[in-house]
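Here the complex is missing one protein chain, while the rest keep their positions.
Moving on to chain A:
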Amino acid sequence: MLRYIGKRFVIMLATLWLIASLTFVLMHSIPGDPFTSEKKFPKATLENLKKEYNLDKPIPVQYLLYLKNLATFDLGISIKTPTRTVNEMIEDGFPNSAQLGVQALAIAVSAGILMGMVAAIYQSRMPDYIMMVLAVIGISVPNFVLGPLFQKYLGLEWEIFPIAGWGDFEQSVMPSIALAFLPLALVTRLMRSSMLDVLGQDYIRTARAKGLPPFRVLSRHSLRNAIIPVVTIIGPLSIGILTGSFVIEKIFSIPGIGKYFVESVTNRDYSVIMGVTIFYAGLLIFMNFLVDLAYGLIDPRIKLGSKEAR
């Protein structure tokens, strides 16, 4: 097991390096640089600025310098707002984005599993149709439509939740739900089909033949088997939620990391682009790793690092 984790760690590092290099190449192949703007800088100023950020050096040298900084977890200083380092930006923004994301993920996964189960159990009956209509709405209505709708009805008209802002829990409810909608729909649909598959399996009939009541059959035999595909998509889903939160953060004016991510690209703010990309990539890789570990816990047939396990 430890060996497996070690091996995975090395692969994770290699993946990160690859992503860092690719981002670097892509970024430098976009025309323009951070100082491209309508107002022209005097030539001397421009040169000094470039020198300050090492942009005057040849690109291979820039690349090596960048990797060196990355290895020491120094993501550099923002070029557009030179008073802040990228590390600081992530430190400020990420906890908010993470809270939003984790809440949304928790809603999506728990409600999705529940709704998918209900839909499967009542297949082709009313509850199933209701769940599937909700799922289709969830998939087809983008969250920049949902967000303002929530603000208008839940916020302005019925005054259940505050319209926007960030700080206390109440303010986080609406954006979390709005953000959870799409993944919730995906999880519901996946859970429904996987549950239908499991309910038709022979071992469910065996469990019923033992005389167990339906709830016990469901909780002890169906759920655990049906949940395996859902676990698979939690990794990619959580990243979808983190990056998708940019729109939600903007609508509900939440000081998260998504804002920096998008703005940095339009500004060619090299260090911020690189920093945030690497950060997201690392997160995604780590989530996938966690999901792989979770497999082994849920499905005993999957043995991690199978060499030592008989």
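Keep this in mind: a residue touches a chain if its C-beta (ideal position, glycine included) is under 8 Å from a C-beta of that chain, and two chains touch if they have at least 3 such contacts; residues count from 1.
Simple rule for what comes next: contacts and distances are computed from a predicted model.
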item: Choices "Cytochrome c oxidase subunit 1", "TonB-linked SusC/RagA family outer membrane protein", "Oligopeptide transport ATP-binding protein OppD" or "Ion-translocating oxidoreductase complex subunit C" - which one is the UniProt name of the chain not shown; value: "Oligopeptide transport ATP-binding protein OppD"
item: Contact residue for the chain not shown (choose from A:Lys68, A:Lys152 or A:Arg224); value: A:Arg224
item: Residue in contact with the excluded chain [from A:Tyr129, A:Tyr153 or A:Tyr203]; value: A:Tyr203
item: Residues of chain A in contact with the chain not shown; value: 201-203, 205-213, 216, 220-221, 224-225, 298-301
